[in-house]
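The other protein chains are all here in position, but one chain of the complex has been omitted.
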C-alpha cells in the first residue's frame, strides 16, 4: 500500500459517459490483484472531502487504469483530468478475488460499472483457467463497455444490444444450455443484481465471489465505517474495505 | 443591477500573475460607471461559498473586463476560466467615483491591483477633463500593468521600472514640481497606501476619492457585513458595498 | 398540480419557502433580482426599538462551506422601518414577517405592540439570540425560562402568528421548543447561527471584531437537521427549518425530519434567486414523485425507531 501523487497519462470516454483514466504508478500497477481498489483524492480542496474508491481495472507496466461514470462531484472532477495533471492515489487496497487452483471456468458477471475489476481479473486469470465467460449488462447499448474481456455476452435493459434483460437472467439461460466445468462466479454491480446473482449461485451450487460497494471514509480499515453483516462467525460485521470488497457470497448478508 | 450567467470571451495573463478576464454582458458593460464593481460566483459549489468582488476595469460594446491577481482559491479558479465557459456575475454594484464638473486634472493613483478601476475611469473621463496623470505602483516591474491609461508614471518598490519607491512618494514629487489646475485625486490600492494618499491629499488640499476593499458577503447592502467608520454624521458606519466602495477621503476613517 | 401552501393561524403562505432574517434586508433591496411574490414569505432583518449601528469592522469571515458573522444587529429601528419600508412591503403579494430583537423583555413587547397595528405585518419572528442586559449580557436564547417568558408576554399582545426563533447553542433544543410551545408560540423556527470563530494567524487577531460570531451556510446543514429533528420529536406546533439550505433537495430533507416550511439564509447572498428556485424545485420534485401536497413530506422520515440520538455511541 502506497500513497502517491501520480501523473495522469490518459483519459478517454470509452462509452457514453464512461471514462477510463490512466495514471502512472509502478507500485500500484505491479502489485494490484484483481478485485483490489485504489482510493483517489480528486483535488486538494474539501469538496469532496473524502477519497473516492475505484477498482483497479487494468495494469500495464508502470501504469494502472480505472473506469467510472459520473455520479457526483468527485467523478465529475476526475473525468476532467487532463494527461499531465496529478492525482493523489492510495493503494492497492482490499482483499482480491479468490481464484484458487481447481477453478476451470471463470464466469464474470458485471452490472453497469461493475465491469471495472474484470479486465484485470481476465489479465491475471487467463493462463490459469481453461475458460472465461463474461456477462456484461448495461441500461442501454451506448453505455456498454466490453474491452479487454473474453467471451463477452452482452445484455441491455432496453435490448439495444445483446440479450434484452438482466445479466443474471442471461447467465441463467447460459447455464441451462451449457455445461461448465469446475466453475466459479465473480460478480460486481448494483446490490439488486448481486442479490439475484447470489441466489442463482446458490441454486446452481457454484462458488461465487462478489465485489461490494459502500460508503467509505478511509478505505484502510481505520474508521470502521464500512461494515457488512456476516452470515455467522465470531464477529457480527466484516469491513468492506479490508475484509472485502470481495466476499464469498455465502458469508455475507447483502443489504436490502 | 442584474444577475447574469455570462460567457467568458477572453482571458489573458497581462503581467506576471495578473489576469484580465473578459465576459459578455450588455447590461453590465453599458451601465457600469467607474469605481463600480461586479460580484462573481466562480463556481457552482461551496468552495469558495461567497461571491468575489472585482472592479469593472474596462467596457467595450457588450463586453466587460476585470483584472486580478491570484490571492486564494476564488481568484485561482477564475484565472483558469477558458473562453466559452460561464461565470455568474452580479452587477454593476456600488457608488461610482465622483467626477463632477469643475475638475480639470484627474490624478489617478494605483497600488498593485488598485489599477483595476482606472481604465474605465480613463475611458469615461477623458473628454471631460483637460488632463489625466496616472501613477501606478507595483512591487516589481514584472507585476506592473499600465494598459488603457494615460500619462503613466510608474513606480516599483525594487526600482526595476520607473520611480524607486511608493506611488504616493512619486506623486508628492510630481506635485512639488508641477502645477496642476483644479485637480482631483482618485486612489485605489492597499490600505497602507490609501492612508498615505489621504494624508497627502489633505496636505495639498486636493479633493480625493478612495476606492476601498474589504470582506463582503452580499455586495448589495443586505448583510451589513462591510462597515467603514464615518468621520461624523448621523450614523456611525457606512457600507463599503453600497455607500462605497468609493468614498471622499475626508469622510471615512481608514482602518489601521 | 402539487399543493404547496400551508397556514399558520389565519395566514396562508403560498409555499413553504421563506427568506431568513438578516439575509434579505427589508425586502426592497433585491426587488430587481428576486420576485419575492414567488415565495411563501419574507422575514425582515431583526428590528429593535432604536436604530443600532452594529459592531465594528471585522463583521464577516468565510470558512469551509460557510461564513461567520457578527453584525451586531445593525438595523434602522422600528420607527424608521414603519415609515420607510412598510409602504413598499404593503404592495407585496406574499407574507411579511417582522423579526424582532431586543435587549430586554419590555423592548420586545414595545416593538411588537407598535407593529401589531400595521396591517402589512402578517406575523412575527422573535430573535431570542440577543444579550439580556439585565442578566449581564447572557443571551435570552440559552435561558429556557427567559425564552418562555418572552413568548408568553408577547402572546398576550398579538393575535398574529408568533414564531420563536431558537438558537442551536444549547444542550437540548427540545426543552426550549417545549417551553415556548407551552407558552403559546404558534411555531418555532431553527436554527439561528452556531457559535464559531476564526483567527488570522499573521496578525494573531480574531477575524471578527467580537472574537466569536455566528456560523451559517451549507457547513451547518447537518447540525440544523439534527436540531429540527430533535424539536419535531418533542412538540406538535409547526417547525420552520433553517440552516445551510441551498437546494430543493436540502429543503425536502428538512421537511422529512419534521419542518413544515424552511427559510433560506446565507444562500441569498450567493445566489439571490436561490429561494425562488428552491420553491419551484420542491414542487417539481413532488410532482415527479406523484406527491399531491408537500405536506405529505412533513415528518415522513422513514427512521428505525430502535435507534436514537441518545443510544448511538458516536
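Per-chain residue numbering starts at 1, and chain names A, B and C are given in the order in which the chains are listed.
Quick note on the criterion: contacts are C-beta pairs under 8 Å (C-beta built on N, C-alpha and C of every residue); 3 or more make two chains touch, one makes a residue touch a chain.
Since this is a predicted model, take the numbers as computed values, not measurements.
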Hidden-chain contact residue, picked from the options A:88, A:199 or A:251: A:88
Given C:158, C:209 or C:234, the one touching the chain that is not displayed: C:209
Contact with the hidden chain (one of C:64, C:158 or C:234): C:64
Sites on chain B contacted by the missing partner chain, in the whole complex: 46-47
On chain A, residues whose C-beta touches the chain left out of the figure: 1-3, 41, 46-51, 88, 90, 214-229, 235-237, 255
Those residues of chain C which, in the complete complex, touch the missing chain: 52, 55, 63-66, 68-73, 101, 129-131, 136-139, 142, 169-171, 192-199, 201, 203-206, 208-215, 218-223, 225-226, 229, 244, 249, 252-253, 256-257, 285, 300-304, 307-314
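Throughout what follows, only the chains that are shown with their structure count from here on.
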Between chain A and chain B, centroid-to-centroid distance (C-alpha), Å: 54
Rounded Å distance, chain A centre to chain C centre (Cα mean): 46
Length of the line joining the C-alpha centres of chain B and chain C, rounded to whole Å: 36
Overlap residues in chain C, where contacts from two or more other chains coincide: 64-65
For chain A, residues contacting two or more additional chains: 46-47
